[in-house]
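What follows is a single structure, written as structure tokens, with notes after it.
What you see is the complex with one protein chain gone and the rest in place.
Lettered A, B and C in written order, each chain numbered from 1.
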Amino acid sequence: MIRPGVEDVARRLLERRGVDLNDLAGLVYELQSPYLPTLTHEECLHHLKLVLRKREVQYAVITGITLDEMAEEGTLKEPLGSIVRENSRLFAVDAVLALCIVNVYGSIGLSNFGYLCEDPPEPLRRLDRSGRVNTFLNDLAAAIVAATCARIAHNSRRPEPSEGGAGTSS
Amino acid sequence: MIRPGVEDVARRLLERRGVDLNDLAGLVYELQSPYLPTLTHEECLHHLKLVLRKREVQYAVITGITLDEMAEEGTLKEPLGSIVRENSRLFAVDAVLALCIVNVYGSIGLSNFGYLCEDPPEPLRRLDRSGRVNTFLNDLAAAIVAATCARIAHNSRRPEPSEGGAGTSS
Amino acid sequence: MIRPGVEDVARRLLERRGVDLNDLAGLVYELQSPYLPTLTHEECLHHLKLVLRKREVQYAVITGITLDEMAEEGTLKEPLGSIVRENSRLFAVDAVLALCIVNVYGSIGLSNFGYLCEDPPEPLRRLDRSGRVNTFLNDLAAAIVAATCARIAHNSRRPEPSEGGAGTSS
Partner (left out) sequence: MIRPGVEDVARRLLERRGVDLNDLAGLVYELQSPYLPTLTHEECLHHLKLVLRKREVQYAVITGITLDEMAEEGTLKEPLGSIVRENSRLFAVDAVLALCIVNVYGSIGLSNFGYLCEDPPEPLRRLDRSGRVNTFLNDLAAAIVAATCARIAHNSRRPEPSEGGAGTSS
């Protein structure tokens, strides 16, 4: 019983919290172009949009951003509101929720995800400096980038003779 | 910056939603006693309480039950409120959140967790029949049982000569 | 630098160890047909074959079955050979390797996987009774079934108006 519009909601929430899909695609390009010299920014954006088409990704985005927004507004019940605002090192729920996204293209996204969480490049770092509650959003954005990298890696392998149109079944 | 009382909050929330720690310990006993004939119900309850002492477990419990309660009351923002109430098969956030708990004692809790989710025995099944929104609670309760089983398995191995008091460091 | 034939190797290894893809597809059908009344056995087999087209799945299958076979033949170095033959409850490597497969279609396969490991239905149970070392194979076969169920669940959701041909991009 899937309501229409879940994808739209997820994309609007990302936009409302200051995430620019073009910036994320640029980060994907930086991470993947050393391996794939013919990769273009447009292809990165294309793969990123396909990641956002996955229902599990949309649900994770909606859950995490709603928690951030309600914690920011003070409408999330206590003590969860304070826990989300403080984002202590032992609060692993944000990273684990983001794993829903990373795992959508298998396990090869894990190391990129961890890297982006620990040493976030500029487009992600800006979310940290925004003064808003982005406890979940930071990890979600890193996870979307990591999953897009994994999708590209899966699709870029040379097809085997026996595979035919395997490229479409990723 | 951990506030006092997180453990108390987690335990009170479980109680308020109808989870009886004694029942869960009984389920642990059923699952583990075939492997460990000298295991007692009291030991199971003891290990279960130690699982609930872990901060990651407490955070997962508080996050999940707060989402259930606010979805039930209608105070969770839309469309997240409806998504939690509907609990579609593609909503994996509840299972992934519960993994925070399962993983606290390593990977051996995974198969018990999956089993308890797919074919829940009576004390868990009762939560399903309660008429309340227990989307997260179902998975959290199964995860607490699975993590307790894993804790017991880790502690029950025959100590090696070189290990001395290793039993305390699980 | 992917060598041709990895997919063929994985499928031949499964066959050599007594796994019949038709039996696994039958199990997928049993698990999914209650949700999807129009599902056919042929569709299950089709999705299962697409799961086996994923490189991560093939690598996990080749790694696990090679470990089983070398442990059985006595050519795996000690003590790993004995560890694989004994398959103690604390040896989680088999389950974790199988997660490579389960995760290829996101997190919704987790509960089916755990269920199939703890209470294996007939086609999986037969592997246990074979008298061979199937420490890894048991979990790999359960994971292939669980991933196929997840693939079907992802593809069966009603497409949203905005999605167009999203069904092909899972």
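Note that in this section contacts are C-beta pairs under 8 Å (C-beta built on N, C-alpha and C of every residue); 3 or more make two chains touch, one makes a residue touch a chain.
A quick note: this is a predicted structure, and the numbers were derived from the prediction, not measured.
J.: Going by the stated contact criterion, tell me the shown chains that border the hidden chain.
T.: A, B, C
J.: Residues on chain B that touch the omitted chain in the whole complex?
T.: Touching the missing chain: residues 2, 4-8, 50, 53-56, 99-100, 103-108, 154, 157-158, 160-163, 166, 168-170.
J.: Could you list which residues of chain C touch the chain missing from the display?
T.: Residues 1-3, 5-6, 9, 55-56, 59-60, 62-63, 66-67, 69-70, 75-77, 79-80, 82-83, 86, 88, 90-93, 96-97, 99-100 of chain C touch the chain absent from view.
J.: Which chain A residues touch the hidden chain?
T.: 35, 89-90, 92, 95-96, 99, 106-108, 110-119, 153-154, 157
Note that only the chains that are shown with their structure count from here on.
J.: With chain centres defined as C-alpha means, what is the inter-centre distance between chain A and chain C in Å?
T.: Whole-Å distance between the two chain centres: 27.
J.: Note the residues in chain A that touch 2 or more other chains, in rising order.
T.: 2, 5-6, 55-56, 99-100
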